[in-house]
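Quick one: this structure, given as structure tokens, is what I'll be asking you about.
Left out: one protein chain. Kept in place: all the others.
Read from first to last, the chains carry the letters A and B; within each, the first residue is number 1.
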Amino acid sequence: MMIVNYIASFVLIALGLYTVCTKKNLIKIVLGMGLIDYGVNLLIVSFGFNEGGTAPIYQLSDLLNGVASGYFVDPVPQALTLTSIVIGACVEAMALSLVIMIYRKYRSVNADEVRRLRG
Amino acid sequence: MKFKDGIKEKNIIVKCGADKFLPFAITFGLYVILFGTVSPGGGFQGGVIVASAAIMIYLGYGFHIVSRALRSETLRVGEALGASLYVFLGLLGIIGGANFCRNIFFDNGEVGDLISAGTITYMSYAVGFKVLTGVGFLLLLLLGILAPDPEPAKPAATETKEQIEVKETLNETLHTEQKEKEAVS
Partner (left out) sequence: MNIQNFPVLAVMLLFLSAFLVEIFGSKIAAIRNFITIVAVTVSAALIFALIPAVLIKGEVISYWMGNWEPVAGYAIGIGYEVDALSLFFALLVVCTFWLSAVYSISYMKDDHHLGHYYTLFLMLSGSVLGLVLTGDIFNMFVMIEIMTFASVALTAFRNGTEGALEGAFKYLVIGSIGSSLNLAGIALLYAECHTLNMAQLSAILSGGLSPTTVMAFALIVAGFGVKSYMVPFHTPAADSYAVAPTAASMVFSGMVNKAGVYGMIRMVYIVFRAMDASALQMLLVIFGTLTMFVGVTMALAQHEFKRLLAYHSISQIGYVIMAVGLGSTLGLTGGLFHAMNHTLFKGLLFLTAGAVLKQAGTTNLDALGGLSKRMPRTTLYFLAGAAAISGIPPFNGFASKWIIYQAAYTKAVESGNFLYVIVTVAGLIVSVMTLASFIKVTQAVFFGQLREEHAHVQEPPFLMRLPMFLMALLCSAAGLFYPLVNRYLLHPAVDATVNVTNYIDKMMGDGYAAAAGVTNIPVQEVQFSFWDPLLWLVLFVVVFVAAAVVIMAGKGSRGRVLEEGAVADPKYATFFSGEQELYSQVGGSDLFWGFKKNWKAYYRVMDKLHSGIVTDYTNMAVIAVGVIVIVMFIFLI
């Protein structure tokens, strides 16, 4: 059933790329960047799933003695996703503060008018 | 909308909601940070929950109270302190003879206790403190950029007609006096 997760994640990444490439409002472009990040996070978390596995909280003695069922989901993608969520939040915060300063200076958030550096 | 010391007071429902939720947010956030090794959560998650207190104070009371309650200099220095503490705890491993970030007193408690994971617990607290102050500072900056609350409007014309007439006659006499002075000089 993980195929649903994978399809959803690729749809999110595709929608995010579409938003970044076609929308002209700078805030929409920032939202598109966020969508790409969320799609990639969903992809990473979905890779760690094992069917029928439990939460990965065990003691080493349990695993060695075979007391626990010994079949758990992978904890590494969870750690990767946490780091990636933090990074995504920081990117959005920085991008939005840049958009606020651009609005103060250029009096517009349309990408067609924010183009003093060209050529 | 009432005016209290010249600061606009927000809607009563939002203010009451902020009053009731604020201590809950801070306590719950601190719980998530402190019990990071025995329950889901940890440094980053708890820190963000506590930092949402800044938004709650803003929603209930407006920007002036928030900037008086949370001072940005303290938050900025606190963030850097938390980060340095984290790196220092990592360097303890090298001082202890092993590699970086080595858990050098990892067997000082039972599994399931609060202080049981060695260096990892303290690193988690340092990260929680850093995120708390860092995200709070970030929110304070972003809230400061938003449009400030408008000034309290001047009271509507409550002067009576007699007062207006008196004012006008006074103005006229002033004008005539000035013209006479100019004519003389």
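Following the convention adopted for this analysis, a residue touches a chain if its C-beta (ideal position, glycine included) is under 8 Å from a C-beta of that chain, and two chains touch if they have at least 3 such contacts.
Quantities reported herein were computed from a predicted structural model and do not represent experimental measurements.
Enquirer: Counting contacts across the entire complex, name the shown chains the missing chain touches.
Expert: A, B
Enquirer: Touching the hidden chain in the full complex, which residues of chain B are there? Just list them.
Expert: Where chain B meets the chain not shown: residues 76-77, 79-81, 83-84, 87-88, 90-91, 93-94, 98-103.
Enquirer: Would you write out the residues of chain A that touch the absent chain, in ascending order?
Expert: Output for chain A: 13, 17, 20-24, 26, 29, 33, 36-37, 40, 43-44, 47, 74, 76-77, 80, 83-84, 87, 90-91, 94-95, 98-99, 101-102, 105-106, 111-112, 114-119.
Keep in mind that, in the parts below, only the chains that are shown with their structure count from here on.
Enquirer: Report, in whole Å, the distance between the mean C-alpha point of chain A and the mean C-alpha point of chain B.
Expert: Roughly 27 Å separates the two chain centres.
Enquirer: Tell me, which parts of chain B touch chain A in their complex?
Expert: 44, 111, 138, 141-142, 145
Enquirer: Which of the residues in chain A come into contact with chain B in the complex?
Expert: Result: residues 59, 82, 86, 93, 96-97, 100 of chain A touch chain B.
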